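Just one protein chain is left out here, and the rest sit where they should.
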Amino acid sequence: MNSLNKRAVLEGLERAKIKNKSKWRDILPTWCPGCGHFTALNGLYEAALDLKIPEKNFVVVSGIGCSGRFPFFIKGFGFHALHGRALPIATGIKIANPELTVIVVGGDGDGVGIGGGHFPHAVRNNLDITYILLDNSIYGLTKGQVSPTSPVGMISGTTPYGNIARPINPTTLALAYGATFVARVFSRERQDVSDLIKQALQHKGFSLIHDLSPCVEFNRLITYKSWNQVVGKFPEDYKADNRTLALQYAESKEPVYLGLFLKENIPTFNDHVKQIFKKIDSTEKS
Amino acid sequence: MNSLNKRAVLEGLERAKIKNKSKWRDILPTWCPGCGHFTALNGLYEAALDLKIPEKNFVVVSGIGCSGRFPFFIKGFGFHALHGRALPIATGIKIANPELTVIVVGGDGDGVGIGGGHFPHAVRNNLDITYILLDNSIYGLTKGQVSPTSPVGMISGTTPYGNIARPINPTTLALAYGATFVARVFSRERQDVSDLIKQALQHKGFSLIHDLSPCVEFNRLITYKSWNQVVGKFPEDYKADNRTLALQYAESKEPVYLGLFLKENIPTFNDHVKQIFKKIDSTEKS
Amino acid sequence: MNYKELTVRFCGIAGDGIVSSSRIISGACADAGLHVMVNDIYSAEIRGLGKSTSTIRFSGSKVYSMGDGINALVGLAQQESIDEIEDIREGGSVIYDSSSPADIPETESLASHIPPEVNGYGIPLKTLANQASGSNRGRNIVSMGALCHLYGLPKTIFINQIEKIFKRKGDKVVESNLTAFELGYEYCQNQYPLNNLFVMDKKAKPLQIISGNEAVAHGAMDCGLKFFAGYPITPATKIMEITAKELPKLNGWTIQVEDEIAAIGAVLGASFTGTRAMTATAGPGLSLMSELINLSVMAEISAVIVNVQRGGPATGLPTKVEQGDLNISLYGGAGDSPRVVMAPTCSKDCYTSIQAAFDLAEKYQTPVIFLSDLFLGQRLETDDIKRNINYKKSTRIKPTRQQLKNYQRYALTEDGVSPLIVPGEDGAFYSITGLAHNTAGNPNFESEVHLTMTQKRFRKFKSMVKDLPPVEIIGDADADIGIACWGSTYGAIFEGMQIARHNGVKTKMIKSIMIYPQDEESFKTFFASCKKIIVFEMNFQGQYAALLKSTYNIKPVEVHIPSVDPVSPAKIAAKIMEVNHELTQ
Partner (left out) sequence: MNYKELTVRFCGIAGDGIVSSSRIISGACADAGLHVMVNDIYSAEIRGLGKSTSTIRFSGSKVYSMGDGINALVGLAQQESIDEIEDIREGGSVIYDSSSPADIPETESLASHIPPEVNGYGIPLKTLANQASGSNRGRNIVSMGALCHLYGLPKTIFINQIEKIFKRKGDKVVESNLTAFELGYEYCQNQYPLNNLFVMDKKAKPLQIISGNEAVAHGAMDCGLKFFAGYPITPATKIMEITAKELPKLNGWTIQVEDEIAAIGAVLGASFTGTRAMTATAGPGLSLMSELINLSVMAEISAVIVNVQRGGPATGLPTKVEQGDLNISLYGGAGDSPRVVMAPTCSKDCYTSIQAAFDLAEKYQTPVIFLSDLFLGQRLETDDIKRNINYKKSTRIKPTRQQLKNYQRYALTEDGVSPLIVPGEDGAFYSITGLAHNTAGNPNFESEVHLTMTQKRFRKFKSMVKDLPPVEIIGDADADIGIACWGSTYGAIFEGMQIARHNGVKTKMIKSIMIYPQDEESFKTFFASCKKIIVFEMNFQGQYAALLKSTYNIKPVEVHIPSVDPVSPAKIAAKIMEVNHELTQ
């Protein structure tokens, strides 16, 4: 990259207020200055540092999209997979080597569009992985077509007369599929993003971080400003332990709640496997 | 087919109490005697007769599975597609020719396993089609492997140490995705199956009939008997007009509610298209 | 020096107005009856920041490729432009910003990298732009004024084009852009002598300018397309964006679906109802469609699948061209799975042969894979396309009343095509399936039935031969060297042949839009008439060569050119000369 671009990207990082650079790779993010995705990157840096996860055990799997470039910007192993296929790949990784910390990153198109068929199954298996879904309600990398989270009526390259399909809510999906940790964050709230990513990494089981992460280049409808007007926090006494209630909060349009919707502890996939190994070992001995 | 098999199949039909044979094709169902799928077939016969849908406008699209053989057993046009792909095909059919009555039939593996990625999108589009999901919690055609609706712990050819993944609930999914007509039926309740299929066909918008339809050949755990012990009806005053409540009822394990969970009237996909056509026509004129 | 042909390149980053400059020049030239080809290159790397170039080649006579090298470079981003200098031909020029104070240190500037054999023209682009509009924005228009003067291009065509393009933005914008243009022009006039003169025919008629993607979309709609389902993917998205806008005006519809599997699924569903339906994608999407394309083959459902090739494999090179998807198009189905494969060579082909694709698909109840590519799809080209909306649709054959009585969906016929009714039509009904089936359409697994139905499906491809767009033999009939190529490489090879001929080496070429099936007799005759055969294609493996070798038992010289920016006619010519040298030794 020549120095002009480099300067511009650095400016973008600066604008994104990424300070803690010790988790940086030598590759500079390819995102537009102001892109919401920077915040989650920063959040993952901070969580990884706080939790002292060794780089050799840190694996980021991603789909294709602007969001998908994540693995190249962070120290650790990365698997920039295919559009929509990060979750099955992460499944194989985590079962094959349970010692690894596995993070999946992808966009709304990647995760709820083309990859939507894998989402329920990664959840059902309760794999101990963290899924960061960077939701900008647009196909960023392909330059601005509606995504499954775009509102009805949205005009885009492929919907010149307005989007007909009703948007789908990734938080709701994760809850309906039975995810054991579900949080929604907003890329403007830098501290919350970092905190919840950290909690998600600490959670044993499938965790979703649904990040409202605006695309400043192609989405003129869903923006920092538009979210800002509707987001809200849970009531003080909200306990993230009731799926039915969580579903109700997840569906709320005003406010759009931010924070931890649900946390539940049940055995993970690998816990089950370990149990079975034990049983086999004991029967083989007996 | 030689006469011995023919006799056995007829016996199967007899056992399934299919009486109204005027919608039959000359091809005899290939299902095992007692298979739950007969009931939905009968239900569709009756609904089609009652509603006097002309055969030329009657299109049944199906996936692959025992359930997938549906189109061959009923008079009308049939599209026996690929495993998991009935919904996108139905989408094309319904948009291209809104006059057709489009019914989609498929199994639990077909619809929630391999085809699970298409389900939310058919719902989001609120296409005016009826989706009959024949749920036997097993892969019937491939001779008995767990499906996405099989319970935890279930032993099958591919889960000799017990199923680890938690089952997914198609009724819940349809509600979470925003379906405008959601009903659950049980193949033992012949009249209810017929009635609800009829209502679904009459509904304008995407309707799901989630049919608990036991496989008598390969599923020893989920049977007529096991369902019989847990199914129950809605309270008298249940009004199928509240999605949050419907979700709550859908998730109930005991009883497993049967009947209409939700009905909601909003414009269908083709309604939107018609609107846009009109707008274009008027601007072209002006 | 006098020029009858010029190639100009704009280079900059987002916001520099690269694309709009290029559209103004190309539009101006086309309006003036010049032949134009435009190629844009974006870096896929830095969103909203990456370097992009747009190269415009224009000439008084037909332009078949981007040619070799450029005459003038307009460096709107100085650093980014440095790499482009090597493409400048001897005696060419660089236009750079000489405004002071400079943005960047002297050593990093474009000017400091201009070699002696190239003419540098410093113009205070920023200063003049600010003078015209109060902002940096019009730098590209200033540079266009400069260019116009430096090559003695007629001012009016630019002025007209600027007015045309900026009109909808209001008079003020038109005004300030015209001023910017004028300032650039004047500055040059005062500063630099007129060394170059572009000579043109003043009486040429205006030409139409169109990209391959546009030609595909419009060709399809003009011949009855009524349903499009797709999923965004570079470089095919544009096709969907056009149909999304235009189809509703024709009572048709475009739906963006959840993935490419759903896209081809919806196309098959729509086609099942008798509707002309299409999807467009690139390699990764085509891969996902494999299973449903097979269903289209087996259940004999018409479908047109446009594949705009980019570099592969896997996600590959989304913004670079390659002709690597021939194999998957021909052989990407499980089982014995014949499908039509076509490859257009230029915008005009895109328009006419997408219509031929529909004809074949509809008449023969088969999928057609239409292999465009990134270069062809995105490049702009003046082409003399006769619009054809009264396209004589070759429809699916209907059954006679007699045939309807005991209607057999897959009735055996001489040409393999079974008369067809569709849902909504009276008289009979049937089910279709991807399982092996009998003539009624019902599942059947007997060996003889399977053989009969397989023969039927392949028989269609023999019957089809009479309906194929004809092959053309181009070049010198008596040449010893015969050339085969496919798709968008055609243009560069055609020009390479001209260069070779200029150097005394005659060649001929067989040009076929059809990859499968082919008019095999013509190919055989052609190959038999060659002492040496060269097959050119833009992939590493030689995918087309392999097809030709196994079909025609030939031993060609294979030239494999994996993903590059447009193929160089000079290199093609060099290869021809080399082969000729061997032949004549």
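Read from first to last, the chains carry the letters A, B and C; within each, the first residue is number 1.
Definition applied: a residue touches a chain if its C-beta (ideal position, glycine included) is under 8 Å from a C-beta of that chain, and two chains touch if they have at least 3 such contacts.
This structure is a prediction, so every number in the text was calculated from the model and none was measured.
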Problem - Which residue of C:127, C:294, C:365 or C:580 touches the chain not shown here - result: C:294
Problem - Option from C:39, C:353, C:378 or C:433 whose C-beta touches the chain left out - result: C:433
Problem - Contacting the left-out chain in the complete assembly, out of A:18, A:100 or A:165 - result: A:100
Problem - Contact set of chain B toward the excluded chain (per top definition) - result: 1-5, 8-9, 30-33, 35, 64, 66, 82-84, 113-114, 116, 139-143, 145-146, 148, 157-161, 217
Practice task
Just the residue numbers, please: which parts of chain A touch the chain that's not shown?
Solution key: 27, 55-61, 64, 69, 71-72, 75-82, 85, 87-97, 99-100, 117-118, 120-121, 125, 273, 276-277, 280, 284
Problem - Missing-partner contacts on chain C, residue numbers - result: 43-45, 283-284, 286-288, 290-291, 294-295, 297-299, 311-320, 322, 324-325, 327-328, 330-338, 433-436, 443, 445, 447, 450-451, 454-455, 458, 539-541, 543, 546-547, 549-550, 553, 555, 562-565
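Definition applied: only the chains that are shown with their structure count from here on.
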Exercise for the section: With chain centres taken as the means of their Cα atoms, state the distance from chain B to chain C in Å. Expected result: 44
Exercise for the section: Can you check how far apart chain A and chain B are, centre to centre, with Cα atoms defining each centre and the answer in Å? Expected result: 33
Exercise for the section: Measure off the straight-line distance from the CA centroid of chain A to the CA centroid of chain C, and report it in whole Å. Expected result: 37
Exercise for the section: Among the residues of chain B, pick out those that touch two or more other chains and give their numbers. Expected result: 117-118, 120-121, 125, 273, 276, 280
Fill in the blank from the handout: Residues of chain C that touch at least two other chains are 248, 258-259
